[in-house]
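Pasting a structure below so you can have a look.
Removed from the display is one protein chain of the complex; every other protein chain stays in position.
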Amino acid sequence: MQEARPQRIDQRSPAQLRGLSLTPDFTAAALGSVLIATGRTRVLCTASLEPRTPKWLAHGGWITAEYAMLPGATSPRGRREASGRSKEIQRLIGRSLRAGVDLAKLVGPDGGLSIVCDCDVIEADGGTRTAAVTGAWVALEIALRKLVASDRLATHPGLGPVAAVSVGIVAPGGADGAEADPVAMLDLCYEEDSRAHVDLNVVMRGGRPGALSPDGRPGLVEVQGTGERGDFSRAQLDRMLDLAEAGIVELMAAQQAALNQVGV
Amino acid sequence: MQEARPQRIDQRSPAQLRGLSLTPDFTAAALGSVLIATGRTRVLCTASLEPRTPKWLAHGGWITAEYAMLPGATSPRGRREASGRSKEIQRLIGRSLRAGVDLAKLVGPDGGLSIVCDCDVIEADGGTRTAAVTGAWVALEIALRKLVASDRLATHPGLGPVAAVSVGIVAPGGADGAEADPVAMLDLCYEEDSRAHVDLNVVMRGGRPGALSPDGRPGLVEVQGTGERGDFSRAQLDRMLDLAEAGIVELMAAQQAALNQVGV
Amino acid sequence: MQEARPQRIDQRSPAQLRGLSLTPDFTAAALGSVLIATGRTRVLCTASLEPRTPKWLAHGGWITAEYAMLPGATSPRGRREASGRSKEIQRLIGRSLRAGVDLAKLVGPDGGLSIVCDCDVIEADGGTRTAAVTGAWVALEIALRKLVASDRLATHPGLGPVAAVSVGIVAPGGADGAEADPVAMLDLCYEEDSRAHVDLNVVMRGGRPGALSPDGRPGLVEVQGTGERGDFSRAQLDRMLDLAEAGIVELMAAQQAALNQVGV
Amino acid sequence: MQEARPQRIDQRSPAQLRGLSLTPDFTAAALGSVLIATGRTRVLCTASLEPRTPKWLAHGGWITAEYAMLPGATSPRGRREASGRSKEIQRLIGRSLRAGVDLAKLVGPDGGLSIVCDCDVIEADGGTRTAAVTGAWVALEIALRKLVASDRLATHPGLGPVAAVSVGIVAPGGADGAEADPVAMLDLCYEEDSRAHVDLNVVMRGGRPGALSPDGRPGLVEVQGTGERGDFSRAQLDRMLDLAEAGIVELMAAQQAALNQVGV
Amino acid sequence: MQEARPQRIDQRSPAQLRGLSLTPDFTAAALGSVLIATGRTRVLCTASLEPRTPKWLAHGGWITAEYAMLPGATSPRGRREASGRSKEIQRLIGRSLRAGVDLAKLVGPDGGLSIVCDCDVIEADGGTRTAAVTGAWVALEIALRKLVASDRLATHPGLGPVAAVSVGIVAPGGADGAEADPVAMLDLCYEEDSRAHVDLNVVMRGGRPGALSPDGRPGLVEVQGTGERGDFSRAQLDRMLDLAEAGIVELMAAQQAALNQVGV
Partner (left out) sequence: MQEARPQRIDQRSPAQLRGLSLTPDFTAAALGSVLIATGRTRVLCTASLEPRTPKWLAHGGWITAEYAMLPGATSPRGRREASGRSKEIQRLIGRSLRAGVDLAKLVGPDGGLSIVCDCDVIEADGGTRTAAVTGAWVALEIALRKLVASDRLATHPGLGPVAAVSVGIVAPGGADGAEADPVAMLDLCYEEDSRAHVDLNVVMRGGRPGALSPDGRPGLVEVQGTGERGDFSRAQLDRMLDLAEAGIVELMAAQQAALNQVGV
């Protein structure tokens, strides 16, 4: 009976992702690019080849990410300068993408390659960092395929798709303004995120075609959870991780569908 | 006969603009927004209301601009930090937009209003600063109309449309790699811009409906010309200004058409 | 039998914390201070009262943290400038400490109070961020007790102790240089951390005396896990969380013992 | 009759330059130096040899400029930090000076040479950027002559003198405080500049002795015009360019006279 | 007999100052200004009134200094950014100037006044910081006199002239390249400074007319000595201080002579 009334401000059920679209090759200057939209959140992800690897890298290639929010992506307008928050997010994106690539194989005829994935938030409505991971992996994969196709890479160095989603413990707002008991919800929009008791970002890596893990399930790459209004229990954590895994399986299917549109 | 062979690398005639599109309301967070595309150059322009005017402003409202290029907008990838070039461009955009508004009337019930126009280049193929001016004016106009519609402005403070275009003296490349005599060309793409002998950016302001200047022509707001390979003559300057004016009249028609799509 | 040979480079068992000491009132200038040592990792934590709360804070008080590593804390010497890593860590410490305090009650006779907890790493051997959380909470608690004792706070705003520990999946190094199967380990030193397959930082909040949660167990406040060499499973995550909870219960006992030495 | 009453606050006629002096070799440390004074505006220009050319330069030499205003050059006192305005001006000066030199020939026995022209405004009363161009060219020319004299350059790489002036459309202030119709004026002082309807900076390059352009007139190198109080017409632009050219011819004569004093 | 051969590279005797000139009112924008030249070292000093005193200042007025070297003041060219050395020097100048003024009396009709003394080195040949102190005091004194003359100060707050000089223990270079025994020398030029065994900067304050100290001698305000090639003895320190005092008495006479030229 409880499920009869809409659980969420946008009428989704707790385990439902927002409307999702991935537009590959949104721009042509970068080697790979995709515009990812999840609900009203939109992030432009590009993957560019850099001429050289970091000085401290002894061998293999390297992948980094940069994350920024366009000032007009939020209301009120944000500031253009990179904040501590941005730096933290781009470190997360970079680690996540590197988990999807065998860096020892990211080497071309003239030595290690370096790829920079830029994630620029065009419009922000919650979940920008997880959308950035999901989109940036597609941009990166397009770039890697082009490098293989043009013989700048001998073998594709990919270790499986990487995608991310946010989950949380949120009290659904009732029609009368009262808050119901908080429940676990998938893919929070900004309004939900700002009311969340717990906020958890989950990054997972899927198996490669023909090389799935024994149980066929994606594995965890990053788990970042914060109790925003006090602490949370192991049982709540488990419930959120269940939701996240199901959502990420859906996201990985969408990533695959987008890549199928691309001619490489 | 000379016109029989294509004059330009993209087959345009010297006086022809690149393919142009203006997508108003491209994002929803900012008060006004437009995605402008001229050829492969694309700029996302948003107009956001700021809570306060600059401290040094004694009365009236104020308009500023920020300009940045996304790192993935160029190949090779650019750097995220604002350069001296970016600062110079955003000062130009800000001055141009202010020429289109009676700042003394940019005042709401609670005092002077401040509007920031962000111009973020998503893909760069020459002419980004002039595309930014042309697009930002549309985003600004949408914002002003919304402010009037919601009674935050008593009267529309606009003084007429503002648009900009680049012109140059460029040697058309022949099929045999030899350069022909340089001629004046409208709306340079990157390839032409990098070969230009002279590069001129022109910003003009159109008349308000019912308040046109005696000759019905738009007036000059900014003229910035540089001899990239030596000096240039007054006659060359005149030829370029002629081309620019004709192009800007076309751009202003496109601005008007885009505004007609918007429901304010 | 397996336990007969030393599991870890410092002879600890997998579930064993490093040697721990908390020296309260290590310095006298700040309102609260403690020197925390866990193995060779040492962090000086101070809690200082700031005259004013952040501008954006409408009511209540506020707590922030700053984290830095002295250049001589590592070999080779580190650099003095705050890195993205430092900013990320101090945001984690700040969130964790705020989870232990009812900020609405952090208000003195003249308005909201602001407390800054500085965590300066004097010597680094892994686990500096979790040692900083555990130590900073003690410095903060001393400061809060002094504020209550001197009537600058009407009631103690604490919501329970906050402590943190790192856990990981690490392959124990055998005498012959070969790596054994990776196992979950508590409180990683630097050598273990740099070999870890998974690295997880866990922050928990204990119950207040007389106000424990139904099951008497501390609750999760932050969970940050990263697969450093590929992904990890839900089962591995569970094993690590079990170790972390047991370790944190021990740390909270040591926090209490240290506070009992202090005359407030 | 109209000319009977003083047109300008300093009694000049509209087409008259301010009192001008160029003191070459004002300092001895730099390779070339000049103190330029135009009215109360004074700029110290030095040209220094740098040991290396920019990394991105494949061949030939390079010339850059730096522009700054001493804090005490204005009342109220300015700030020492370089502003966006300063960056924009020094880019203009650098472009202008490079237009006067064949960079491919700026090569010494050990490779390409790099020259930095520093323009430091000692006192500011309008027109500092154009005075900087005019003065910096003299300092640069002295430096180039010394390089030729000392065999560090095989041939003089100069392409002709470069000089600059400001022009504007300004309403002359009447004795009764009323403003007369705005007219075009040459070499604006600060008071005129701040009242100008249009402000135009013009940089021109003269012919080399024995290598004049067919019409013997200097050519345009930079044109930067801004409508400060609305737009302006092509006719107004033409009138301003006429004034500028006449002024620049005078300035180039003064540059030549100053160089004749120098013993290289 | 010993004096028969030149002691110093510029033929001065050990106790002789370099040629000195003070040009008051060198610029007109600042309230007070002077160009000081000692040998080839030239510093432009201006004193500007600031609208407000520092926030932390409870009562009275305040005086600060800024010191910078123009890039072209040295060969090779210096960098424009303020170094640690510049900051240290401007702190010294500021302290020295404040010693010459009763800050409690630096108060106008509307409250405390703040004066900034800018010291910009136009050409550097050693002793720039002491020249800056000596020159800045004259600029400051002119400014104070103008403030008294225009009734913005009720009484002159001066406590006596402040001047500075460098002394050192330097080995005179012989004609044969051998170094003679080091001796104490006054007012070192760059060449001497770079060979000095000890370098000492001395700032002193003179008595006010009619209010001299009992012994009629100026008092020490700052003493900064460094052994550049090992340590030095109390006897050497005494000899240097004797030279410095004699030199500063001369400098104070020149300050007075310069002020006598000024019409306030």
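Going by the order they are written in, the chains are A, B, C, D and E; count residues from 1 in each one.
Here is the rule we use: a contact is a pair of C-beta atoms (placed from the backbone, for glycine too) under 8 Å apart; a residue touches a chain by one contact, two chains touch by 3 or more.
Note that the structure is predicted; figures quoted are calculated from it, not measured.
Considering the whole complex, the hidden chain is in touch with C, E. Touch with the chain that is not drawn comes from one residue among C:Leu70, C:Val249 or C:Val264, which is C:Leu70.
Shown as candidates are E:Pro109, E:Gly216, E:Gly230 or E:Gly263; the residue that touches the absent chain is E:Gly230. Within the whole complex, the absent chain has one touching residue among C:Asp10, C:Asp102 or C:Glu123, and that is C:Glu123.
Remark: the residues of subunit C touching the chain excluded from display are 27-31, 33, 40, 42, 44, 46-51, 66, 68, 70-77, 80, 82, 116, 118, 120, 122-124. One chain is missing from the display, and on subunit E it is touched by residues 84-85, 87-88, 90-91, 95, 99, 159, 200, 204-205, 218-227, 230-234, 237, 241.
Here, only the chains that are shown with their structure count from here on.
Looking at the partners of subunit D and subunit E together, they share no chain. Path length between subunit C and subunit D in the chain contact graph, taken as the least number of steps between touching chains: 3. Among the remaining chains, A is positioned farthest from subunit E, on the basis of C-alpha centroids.
Subunit A and subunit D have Cα centroids lying 53 Å from one another. With touch defined as above, subunit B holds no residue shared between interfaces to two or more other chains.
In terms of inter-chain touching, the protein chains here are arranged end to end in an open line.
You'll find the chains touch as A-B, A-C, B-D, D-E.
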